[in-house]
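Beneath this line is the structure, given in structure tokens, with notes to follow.
FYI, not all chains are in this one, though none of them got moved.
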Amino acid sequence: MAACCGAVRGFLFEYDTPRIVLIRSRKVGLINRAVQLAILAYVIGWVFLWEKGYQETDSVVSSVTTKVKGVTMTNTSTLGTRIWDVADYVIPPQEKNAVFIMTNVIFTLNQSQGHCPELPDDNTECNNNSSCVPGYVSTHSNGIQTGACIPYNSSIKTCEVFAWCPLSSYPVLALLVGVFFPMGRNILPTFSSTYLKNCIYDAQTDPFCPIFRLGKIVEAAGQNFQEMAVEGGVMGLQINWNCNLDRAASHCVPKYSFRRLDNKDSANTVSPGYNFRFAKYYKDSSGIETRTLIKAYGIRLDIIVFGKAGKFDVIPTMINIGSGLALFGVATVLCDIVVLYCMKKRYYYREKKYKYVEDYELGTSETYGTDS
Amino acid sequence: MAACCGAVRGFLFEYDTPRIVLIRSRKVGLINRAVQLAILAYVIGWVFLWEKGYQETDSVVSSVTTKVKGVTMTNTSTLGTRIWDVADYVIPPQEKNAVFIMTNVIFTLNQSQGHCPELPDDNTECNNNSSCVPGYVSTHSNGIQTGACIPYNSSIKTCEVFAWCPLSSYPVLALLVGVFFPMGRNILPTFSSTYLKNCIYDAQTDPFCPIFRLGKIVEAAGQNFQEMAVEGGVMGLQINWNCNLDRAASHCVPKYSFRRLDNKDSANTVSPGYNFRFAKYYKDSSGIETRTLIKAYGIRLDIIVFGKAGKFDVIPTMINIGSGLALFGVATVLCDIVVLYCMKKRYYYREKKYKYVEDYELGTSETYGTDS
């Protein structure tokens, strides 16, 4: 009981601190302080000030709404003069964090379910019915083969298919050059409502305006808009919010940047550009369903919101302070190496730093050194 | 060779530990233990127990499917009595992690490509053809100007445009109050199938039911549903999974929370609310294409799945233990400052702690102190 009390008293009322050898040496002293200074500069300058190691970062929850505006006109022999507005060229009409703007289109008018010759290629051209397999369908087929070989035009015969017929397609080029799209959010409270209604984004003059010209986005990413409008493509509109929540909210402004996300290089892709097929369905007066097949080429804008909001937090601060303190030990290790292995008077210093204790029953407690 | 052997033996069979001054002082002892206790409490209590510093967190991969149910009716002079069901008001019919429910709509019926007067505003009103520029198109145009100035109504003349005509629009208000939507997943295994078919989410009584009333979601976010249904808006339905994988899976339940994601304040936005245009295309008996233009206002629900799943992991544990140990050094540094600089007997303690070693050739090894 008394022993226990003594142990507790010892635990509470005693303080142990390492015994220190203080070496008065210019060389070692300066090396030590220089290494400590470098570590301190790294911890305070780099970790804390530059990388804000005292902050816990959190990613941003964000929702972006987009709106597209603009009309354009095409003049082709198949369709005549035709006007295109938002309801015609944005497909689907609303999407989350993305918008597709059709810039080129291939129409196949008045298709209905029936039998017709397949489009000619190496596998579908034929001389007689034996080349065509009933029920055959491949990855590139437009329909299911019936087994007959019928004339595609005056010179070529192809296998007959059951499909949405006719298959022939007439291209229509509908370059939409002047499409604008304002984004409903990401608006800075410092801007007036009239500015926001009339500005157009420009990296130099209006870097915070949320209204973009499609052509400028493509060019800002270093792409050719005319080329991309014909073939289609995927553009990324990156919005970067790097907010320091320890400072005022008005410093928290978005940065816009643009880049092409799809693989432009046609040699390395399965299908270069970006296109898809959809159809508009009609019923004629006799109730038979026809459709207009539309192969839409265009630019898909993926809106990618990055964002880290940093705020002071105890744990990363303490982790960085703790590992910074541990790094201070490196200064002592380095200087000890200099003192004990590199200096002329190393044996003298070793004597002072170390006290040698032998484990042998008969050994004397001090053998090599004459510590004190 | 023998020297080398000796070095290896020395390395393996010797153990060096710092020499310690043990100071029997109530004051310093208590300060030391108090600081150590605070650090220990921080490391164990805060870092390990509260913030679960021994866990590596991973974000959740999740897919949410939604289903909307409900019918509603409108009665307007233009369209007469009309019923709206899911196929009419969910656009597009399926979306990944989002669903748009149309709550208000402006119809423009029987549009076909042709010439008609532009809707009047400051830029389109005109007195004669010289005010209208053929081919002119601005951001807000509905078509391309032909250069003619024609009567819009009995009192106003506007520039003629080639567009989907007529441009005039009739509003139809279709408030959908009773829309429900169950989400296919996020179902807790503890609930019975009959409960899940009949429950409706309520923050107090049914916090885990995955069936929501649209109106309740909007109100839970502190918004006015009637207002939002007219203007449209974007709601975030946040699903929070904060799972501790070190415990049983049945503790891993989602928390639902709601907030408005778009900027309600109309002064600071390019376009307040949420709406978009799309069209339904028809062909009349003579083969001419007409369309019904629909400006859809509504509520887009973005379903945002958060989730951190924490699991015991060695590295964060060791980083936190390591930096915690390093922080213990702080106690020694603090107490040393007290002992060596603040106490009355500081010179006495310094003598005990330090052994002064001079670097001068002629200096004696001990000068100031009389370290035993």
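The chains carry the letters A and B, assigned in the order they are written, with residues numbered from 1 in each.
Just so it is clear, a contact is a pair of C-beta atoms (placed from the backbone, for glycine too) under 8 Å apart; a residue touches a chain by one contact, two chains touch by 3 or more.
If you're wondering where the values come from, they're calculated on a predicted model, not measured in any experiment.
K.L.:
Please state the number of copies in the whole complex; 2 are the ones shown in place.
P.N.:
3
Here, only the chains that are shown with their structure count from here on.
K.L.:
Just curious, how far off is chain B from chain A if you go by their C-alpha centres, in Å?
P.N.:
16
K.L.:
Considering the complex alone, what residue numbers of chain B touch chain A?
P.N.:
Against chain A, chain B makes touches at 16, 18-26, 28-33, 42, 46-47, 51, 53, 91-92, 95-98, 100, 113, 137, 139-144, 162-164, 234, 236, 238, 261-263, 267-272, 274, 276-279, 281-283, 285, 291, 293-294, 296, 300, 302, 304, 319-320, 322-327, 329-330, 332, 335-336, 339, 352-360, 363, 365, 371-372.
K.L.:
Which of the residues in chain A end up touching chain B in this complex?
P.N.:
11-28, 61-63, 65, 67, 69-73, 81-83, 85-88, 90, 92-96, 178, 180, 182-185, 187, 189, 191, 193, 196-197, 210-211, 280, 282, 284-285, 290, 314-315, 318-323, 325-326, 345, 348-349, 352, 354-355, 372
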